[in-house]
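The complex appears here without one of its protein chains, the remainder shown in place.
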Amino acid sequence: MGMIGGGLDAFIGAVHRMAAALDGQIELVCGAFSSKPEKSKQAGASLLLNPARVYESFSEMIKKEKALPDDERMDFVSIVTPNHLHFEPAKLALENGFHVVLDKPATFNLLEAKQLAEIVSATGKYLCLTHTYTGYPMIKEARQQIRSGKFGIIRKVFVEYPQGWLSTFLEGGNQKQASWRTDPAKSGIAGAMGDIGTHAFNLAEYVTGLQIVKICADVKAIVPGRRLYDDGAALLNFNTGASCVLMATQVAAVEENSIKIRVYGEKGGLEWQQEDANTLLVKWIDRPAEIWRAGSAYISDVAKKHCRIPAGHPEGYLEAFANLYRNFAFCLQAALQGKKPEWDVYDFPGIEEGVRGMLFIEKIIESSRSNHKWIDFSL
Amino acid sequence: MGMIGGGLDAFIGAVHRMAAALDGQIELVCGAFSSKPEKSKQAGASLLLNPARVYESFSEMIKKEKALPDDERMDFVSIVTPNHLHFEPAKLALENGFHVVLDKPATFNLLEAKQLAEIVSATGKYLCLTHTYTGYPMIKEARQQIRSGKFGIIRKVFVEYPQGWLSTFLEGGNQKQASWRTDPAKSGIAGAMGDIGTHAFNLAEYVTGLQIVKICADVKAIVPGRRLYDDGAALLNFNTGASCVLMATQVAAVEENSIKIRVYGEKGGLEWQQEDANTLLVKWIDRPAEIWRAGSAYISDVAKKHCRIPAGHPEGYLEAFANLYRNFAFCLQAALQGKKPEWDVYDFPGIEEGVRGMLFIEKIIESSRSNHKWIDFSL
Amino acid sequence: MGMIGGGLDAFIGAVHRMAAALDGQIELVCGAFSSKPEKSKQAGASLLLNPARVYESFSEMIKKEKALPDDERMDFVSIVTPNHLHFEPAKLALENGFHVVLDKPATFNLLEAKQLAEIVSATGKYLCLTHTYTGYPMIKEARQQIRSGKFGIIRKVFVEYPQGWLSTFLEGGNQKQASWRTDPAKSGIAGAMGDIGTHAFNLAEYVTGLQIVKICADVKAIVPGRRLYDDGAALLNFNTGASCVLMATQVAAVEENSIKIRVYGEKGGLEWQQEDANTLLVKWIDRPAEIWRAGSAYISDVAKKHCRIPAGHPEGYLEAFANLYRNFAFCLQAALQGKKPEWDVYDFPGIEEGVRGMLFIEKIIESSRSNHKWIDFSL
Partner (left out) sequence: MGMIGGGLDAFIGAVHRMAAALDGQIELVCGAFSSKPEKSKQAGASLLLNPARVYESFSEMIKKEKALPDDERMDFVSIVTPNHLHFEPAKLALENGFHVVLDKPATFNLLEAKQLAEIVSATGKYLCLTHTYTGYPMIKEARQQIRSGKFGIIRKVFVEYPQGWLSTFLEGGNQKQASWRTDPAKSGIAGAMGDIGTHAFNLAEYVTGLQIVKICADVKAIVPGRRLYDDGAALLNFNTGASCVLMATQVAAVEENSIKIRVYGEKGGLEWQQEDANTLLVKWIDRPAEIWRAGSAYISDVAKKHCRIPAGHPEGYLEAFANLYRNFAFCLQAALQGKKPEWDVYDFPGIEEGVRGMLFIEKIIESSRSNHKWIDFSL
């Protein structure tokens, strides 16, 4: 793989590299790590890359890699730049025959996402959008259990993503993450709802298999001086009439990445939170709740195939992230062999989820600015 | 004390009696336990009361007790009937010189609550509304800590009360609790929001010391056949601009009485949930969260005075309930002695909280039926 | 009931009184609250007792109460003095026709306990030893489940009781609890093992229905200056060959009364801890663990009869304590009516458990002083 963005001082680039490396299926062979050539070179050197394949720009990388022999050039690019720099490299890569791994949210705005969806469709290339939380084994298990119908009709979803790291005016200093994530020109219009609310939204749709159709939202910019919303909540309705409450905030002191989902159906429900990621709580209306654990013999085959350690040692965020990369690699391998990817087992989020995520961002803001209670959530 | 309602098959009557008995300050001396005289007598006998003071109706009780000598007649009545039978006995008791303990919500509707407030004011009698959760020691502690200003300006509140016991059409059978609580003629207009949402609302205002001024709500009747809403959520704004998300549902499988509140301020915040009632989690933006425990030497004097056991054995719901009764007893004792009640230490909810609770119920429904996003939350 | 000990500054006396009062079955009618007559009078006054029935000594109380008419005199005494003052009042009470509630450990030493057992047997009176933890509903549930055989043969027990309140030389100051509990002349020979280790021991035997037959123990006096052991652990064997590890310490910083038991059998096991007393974790070798909750519809009838609140509000230590008093009251009522007490449902610990507890204390010390690894645990 080749990487676009992800220089040495970028948090998410290193995460992508570790996730890609974990299973020994993917090798980082080239990169355009920064818009500053010197920084790109430093990153490449520290990653022990062949200097000839450390590029000054993504366009140079795509052009030169394309010119390499089949068995030498990168198979796909991983794009880990800030949101406003997603669309151009993704477009160029796809149109030049490269598959794409793309950090979420998909693009800077909905329009770009729709265009990107058309490009994916037109080129026939694969795109993986890194909604990491869908890679956790017990999220796979949750989805399988809901699909099985064991809980009956789904009635209610609570999904929340509280963080606390933006509780102060961090962007006033030199904190790079805070700076771009609170800058409307780089992050997009929605702030916390774009950064982490999209994860919560995606998780709710992924786990339940349902789709949001109505929304009533409220966002706030709480920390004085902040240019983007750092807090928000929404009441939502699914296509089945089931209701959902979604909360995302970045000013909740001490909270880390406490994404949590609770789903309730006619006969039972379930609960999962990232801070205890290897546990899925399964609830019943008439008998004791159950503690389902990753790596156990009794979980579904799909969930098992997303565990690396047979017994019960904790697996974490990097392993969930690596599941996305590995599933993407399996997909590309199948494609190379002319086989169909095994979607039912080795799925990963794609541009459809990307478009819906951008729709979420737009609708959150549209609803927040509206005096009408409910607005339709549709393309 | 005398009791109105609370026959042998009523859940909450027994709770009131145990709570009143715990501290040895209050004695049950009479009762009108049921609108059916035979049932009232049975209850009185089983409670070892003097048969002469087991009455056939609340009006008989109030009349006859009033006629007793000062040192013999009951000091106050405890009213534990369904919501539609709160106002009349409360009015009659107050107007005949008796103090009142009243189960929440205060009345059947807002109009009654306002009238009751006027009667309380006019008679100068005391009224205690049993919002039990405010009686927990660590809720007292939470309130003290927020009042102290240690967390800075309060920004955000999440409060939730998920239950699961109405997940099925229980009122189709003989379940007495389910029957009246889902009957609009007995329970009022709001269902879950009236039954448990009011507790969540009260807790949020009590702990923060803030008042709700705007509301955007949505309620649902989820279980087929149900005549009242069994689920709801609301976005709220406090008078300071702080925001709040409130959730209450009675169709969340396995959830018991999982009331939980999280408050976040500029510098830190806190979290409490009834299932771990003796713990208060205190959070900071820049240092480890702390586990504050009931009965510990380091908690505030106010909280200590609501703990019964110096070391750390768990105290529960009955003890919290008993704190309301004991504080009410202290208030009456002070009144008898011509002293001012020590409100700062031994507080309890009263008719003001009752009026606000009924306002909440009305506004929840008004907002749910409105196409406007925000409605004012004011009398 | 009449109380011996339990003056206003005594922790456990107030606990006994609240526990006895909770269910409205028992009334405190007299007391000899202190060896200092003035203190006894003050306590009696504050408890609103008839001054004529507040006595200067337990012998006076037993004598004068005995002289009262049948329907007036106390039915039983509750003895809540330090350990060295258990035997004499218990003996006198029993021999004068009064039943006895006795705080644990039963007596000052094993010899006294054996004598007391003979007196109980000879007089035919009832004695309840307040091993409070056996009164928790989910401990009843645990015992029922193990008795049912669902876990197969029991193999292993871990039981622990860590406290931290004696982490410093508290007895150097005016802390009354610390003073007598660390004084060999008042507390007995074993310190922490006597004070809380006996609870752990009793719980292990009660829950499993097994009996210890071999012991290898080690105790330590950790805090400089302390005259009694404040820490200890033991390896134990049950009569079936199952093994047990028991830990008790009073120098474990921050720990409160964290008594916890884990039992493992062939097919599954269970776990309970007082800090989450309303939960029983049920474990299986081949399927998810289950969270059993007090007050739920699915628990055993015996456990249900030890819950006061049908839904799931937390019940705590006082309620568990009150279960002992209530079951004792049921027993006395049955006796009065010439019926057999319902031991299978409304059990409570008695003098047999008291003798075994004192045996535990003696054996712990004998083993700790021995160079032999294992010593027999038998009378």
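By letter and in written order, the chains are A, B and C; residue numbering begins at 1 in each of them.
Simple rule for what comes next: a contact is a pair of C-beta atoms (placed from the backbone, for glycine too) under 8 Å apart; a residue touches a chain by one contact, two chains touch by 3 or more.
These numbers were taken from a predicted model, which means no experiment stands behind them.
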Q: Kindly name the visible chains that come into contact with the excluded chain.
A: A, B, C
Q: Return the single residue from B:A221, B:A289 or B:A335 that touches the missing chain.
A: B:A289
Q. Which residue among A:A14, A:V29, A:V345 or A:I375 touches the omitted chain?
A. A:A14
Q: Specify the residue from the set C:Q211, C:Q333 or C:S370 that touches the hidden chain.
A: C:S370
Q | Residue numbers in subunit B that touch the chain omitted from display | A | 282, 286-293, 296-298
Q | Residues of subunit A in contact with the chain not shown | A | 11, 14-15, 17-18, 21-24, 28, 47-48, 163, 165, 256-257, 274-278, 293, 295, 308-319
Q) Contacts of subunit C with the missing chain: which residues? A) 151, 155-156, 158, 160, 162, 164, 167-168, 216, 218, 220, 222, 231, 233, 235, 243, 245, 247, 249, 251-255, 262, 264-269, 283-285, 289, 370-374
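Simple rule for what comes next: only the chains that are shown with their structure count from here on.
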Q: Examine where the copies subunit A and subunit B touch and state whether the two sides share over half of their residue numbers (same) or under half (different).
A: same
Q) With chain centres defined as C-alpha means, what is the inter-centre distance between subunit B and subunit C in Å? A) 34
Q: Just give me the whole-number Å value for how far the CA centre of subunit A lies from that of subunit C.
A: 55
Q: Would you give the residues of subunit C that are in contact with at least 2 other chains, written as numbers and ranges?
A: 293
